[in-house]
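A single protein chain has been removed from this complex, and every other one stays in its place.
Up next is chain A:
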Amino acid sequence: MKARIIVTLKTGVLDPQGKAIESALKSFGIDDVGSVRQGKVFDVEIAATDGTDAEATLKAACEKLLANTVVENYAIEIV
């Protein structure tokens, strides 16, 4: 089973890298860009065949390591 985990910064947490990308895009003439927040994507292969087991495994992975829940949110998609 394959899954995609998306980790993003929580609202209100300063994202200097996102800000830099935002100003770079604007400087390249892509003016319609409002704001940019940078995050991370993890494509994970897991042994579980059952969706509920997979969710539990991935949630544990996020809580234990992949996301720092002080400043980050995560979303799990089974693909």
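Just so it is clear, a contact is a pair of C-beta atoms (placed from the backbone, for glycine too) under 8 Å apart; a residue touches a chain by one contact, two chains touch by 3 or more; residues count from 1.
The criterion applied here is as follows: contacts and distances are computed from a predicted model.
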Checklist outcome for this item: Looking only at "Phosphoribosylformylglycinamidine synthase subunit PurQ", "Sulfate transport system permease protein", "Redoxin family protein" or "Chemotaxis protein CheA", the name UniProt gives the absent chain is "Phosphoribosylformylglycinamidine synthase subunit PurQ"
Item to check | Where the missing chain touches chain A, by residue | outcome: 13-14, 16-17, 20, 64-66, 68, 70-71
